[in-house]
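Shown here: the complex without one of its protein chains, the others still in place.
By letter and in written order, the chains are A and B; residue numbering begins at 1 in each of them.
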Amino acid sequence: MSGFPGDQMLAFALRRILQFIPTILAISLILFLLLNVLPGDAALVAAGAQDKGMDPRYLEEMKKLWGLDQPLHLRYLTYLKNLALGDMGLSYLRREKVSALIASRIWPTLKLAFVAMLIAAGIGIPLGFWSALRQGSWLDTVLMVGAVSGVSIPQFWLALLLMFLLAVKLPFFPAMGYGDGDLRHILLPAFTLGVGYMALLARTTRAAVVEILSADYIRTARAKGLPQLLIHGKHVLRNALILVSTTAGLQFGSLMGQTVIVEKVFSWPGLGSLMVDSIFQRDLPVTQGCILLIILVFLVVNLAVDLLYAVIDPRVEYQ
Amino acid sequence: MKEVMRKAGILAAGVLLWGIMAGEAAAQRSGGTFNFCAPYGGDLSTLDAHRSPAAQDLLVAMNIHRSLYSWDPQNNSPKLELGERVKASSDGFTYRISLRKDIKFHNGRKVKVDDVIWSYERIMSPRTASPSAPFVRVIKGARDYEEGRANKISGLQKLDDTTLEITMDRPLDPSYTLHDAGAAILPREEVEKKGDAFGLDPVGCGPFKFVKWVKGSEIVLGKNPDFYEKGKPYLDRLVYKIMPEGASRDIAFRAKELDATLVSATQYPVYKEDPRIAKNMVEVAELFTRLVGFNPKYGPFSKKQVRQAINYAIDSRLIIQKLLKGKAFPCVGYLPSTSPAFDPRAKGYEFNPEKAKALMKEAGYQKGFSFECIGTSNESWGVVVVEAIMPFLKRINVTVKPQQLEGAALADRIRRMDFQAFIWSLSSGAGGDPLQALNRWHSKNPSTAGNFVGYRNPEFDRLLEIAGRERDLNTRLRILRQADALFREDAPVWFFNYNKAVVAHQPWVHGIKPVAVEIMYQDIADVWVDESSPRAREK
Partner (left out) sequence: MKEALKKIRRQKNLMVGGVIALLIVGVAIFAPWLAPFHPIDDADLMHAEEPPSWTHLFGTDNQGRDILSRVIYGARVSLSVGLVCQGLNSIIGIMLGLTAGFIGKRWDDSVMALTNIMLSIPSLVFALAIMAVLGPGLLNIFLAVGLTNWAYSCRVTRSQVLFSRSLDYVQAARALGYSQARIMFSQILPNIVGPILVVATLGVAGAILIEASLSFLGLGAQPPTPSWGGMLSTAREQLFTAPWISIFPGLAIFVTVLGLNLLGDGLRDILDPHTTRQRR
């Protein structure tokens, strides 16, 4: 490996970002097909959403406005062209630009996902680590049962339970809403969102640590008499994180999916609740845009995790 | 002695003056921030009053904009708002309105008759596709303008900058339709400059100016210092928090984060039992009738006995009491109790399952039948109610299958009469004019315009036509009562309830009124908060 490692990493990142493009293209095609081969006339849907009678002139106007009078492949190409410029079309319901709508709602979702990740990693990884060290003990069993439960619990149920216990019975937190974006408002939804991911990380970490602890070079280190802390810190933790991060990125996808539910329950004004609302209102351009954005966020996080992986493990080759 | 008398006099005068000032202090206080709720959805669609019929949008828009007339909740009727006086012609077709001279848009410009004409023309323009068009269509020449046969509305005559003459296409007082918040007077230059973005950054002539809109979260309005009603609005800031969930509104209200809230059925009994809250609740019988409409083209529903049987078979009072927690008024007929033509002595369909069975037998449907009922997920007049009537209908061997649809999809199917039965909440007020309300069911009125059950009864039509020609108010109301009774007897629908709308407010809030057209249509210009509000000094 020649050259400054930073350059290598940058090239790697750029290459990965370029790989986004075919993925996004493919996904946009799938979404476009899905959402535009609706039974029934899309213009009628759009008109219906505006609560207007079946005035044929109005319908023609609507068709032109959304380019619905074009054949499907032309519409897709126009859509792509606009997408490249960041224009995701107009909402059916309110003649607003979808990109503007999404821009105004994306920040709460990003905040929520970020805090949820922090909670999940901050609690999940140490717990998994600890559990592996105490392998076989009752603590280990308790924690792992807890982890399976965390993966199994329905998020909306957990949300309702937490809301009931911590916001109504004992008024520690505000039950819903964004507030001023302060900590008190974000904790409950972020925790609910993060629980599943936390459990996954705990399990993965534990498995990784267990595997490493039984590896030869650890035994060697112990035999050499190196202090436990050093062994754990340097070798075990780092190698464990490497193993964990191979799947952590993928598992994050489920977290992004769950934002939809958590945002709805907690009245969190983010992308997820926008998406659900748009589905009920049959506002397809908005639905399309939201899904694309959610996937984009997921891909970016995956990239970040991969870069982190590369940082931790200097043996990685940047291909 | 004189000295003492003089001193006493001054003292008395001082006490009197102080008493008057203290009395003044108990009256309206200026200042403060008011947190209200926008409870009808996940967000607003637009603040352009011409572009939306939704209550969620108009309840905010009505405080930014003003229409020519407005709704007076005290008298349950419309009143002149932007005008100083109106003179009606003897035949009831022409109305001369003198505009107030002190109305200004938020951009500083004075409001003139040109603005009224432009606003109404914008509403009628097919390019705007405004849902407020029905309100303006009653003006002579509006239809011609809409269909491109004229380039202005002939019934709108500008006599001078502040005098307008409106000619209607029928002898109807324009106040009945032009009071709607959707018929607001907008500034042309702002709308043309901003185009579609006007809905995101509106300019009006109302008591509050637009400040900001945090999407999905809240809308902030600020006091209009140049509002034409001196001293009003009292509040410095008005915030609408978007909260469609009754449970979250409940929590926010109890935590004093909301100054006033729309009470949902679940909270209603709880609030009523709480002495601190119960005395600060405003209740009103809203001008909405909830019903299940039957499609007469569907076999069994073509028989009157079947429809009546269904009315007798269901215990609406129990459903209202248990499912809706008492937050509705049992239905007597189509016109709600706050309508002037409501007959307080009329009897509705009482719960009588035996009579229901007999009627079914008479109609030849003893074996029963099944039908599908479409509705929304609304917890007061949606599919939950259909679930509640299932056991009652089972007893007369009728099976009902609920189908949940989303709002716009439901509206579409109802207008096209693509249903066997539907459950919905219909606006039965029509600006306080019972004739307009009952006109919905006139046989000439198509389903796309509101006659969702295709009601055709020549006697009913005749009564409405006579009432329309009748100038004496009492006789008119009497005839309309007869028409309402006829409708009731025909039972083209299952009469469920009239909504009991309830707004609860904090003890420091004053000025919330019982608005029968829609309780959330509160004119916040009249609202003020006293010192005990935590936001009394917030700007």
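The definition used in the following text is that contacts are C-beta pairs under 8 Å (C-beta built on N, C-alpha and C of every residue); 3 or more make two chains touch, one makes a residue touch a chain.
Computed from a prediction, not measured in an experiment: that's the story for all the values here.
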item: Contacts of the hidden chain among displayed chains; value: A, B
item: Candidates A:M256, A:L274 or A:V305 - the one touching the absent chain; value: A:M256
item: Identified contact with the non-displayed chain, of B:G348, B:P391, B:P446 or B:P507; value: B:P391
item: Identified contact with the non-displayed chain, of B:D250, B:D433 or B:D461; value: B:D250
item: Sites on chain B contacted by the missing partner chain, in the whole complex; value: 245-247, 250, 264, 266, 270, 315, 318-319, 322-323, 377, 379, 383-384, 386-388, 390-391, 394, 402-404
item: Chain A residues touching the omitted chain (full complex); value: 23, 26-27, 30-31, 34-35, 37-38, 135-136, 141, 148-149, 151-157, 160-161, 163-164, 168, 196, 200, 203-204, 207, 246-247, 250-251, 253-254, 256-258, 260-261, 264-265, 275-276, 279-280, 282, 284, 287, 291, 294-295, 298-299
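Here is the rule we go by: only the chains that are shown with their structure count from here on.
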item: Chain A and chain B, separation of their C-alpha mean positions in angstrom; value: 42
item: Chain B residues touching chain A - in the complex, by the definition given at the top; value: 41-43, 45-46, 53-54, 126-127, 129, 131, 196, 199-200, 214-217, 241-245, 247-248, 251-252, 255, 406-409, 411-412, 415, 448-449
item: Parts of chain A lying in touch with chain B, wherever the complex brings them together; value: 44-45, 48-55, 57-58, 61, 93-96, 101, 104-105, 108, 167-168, 171, 174-178, 267, 269-270, 273-274, 277, 280-282
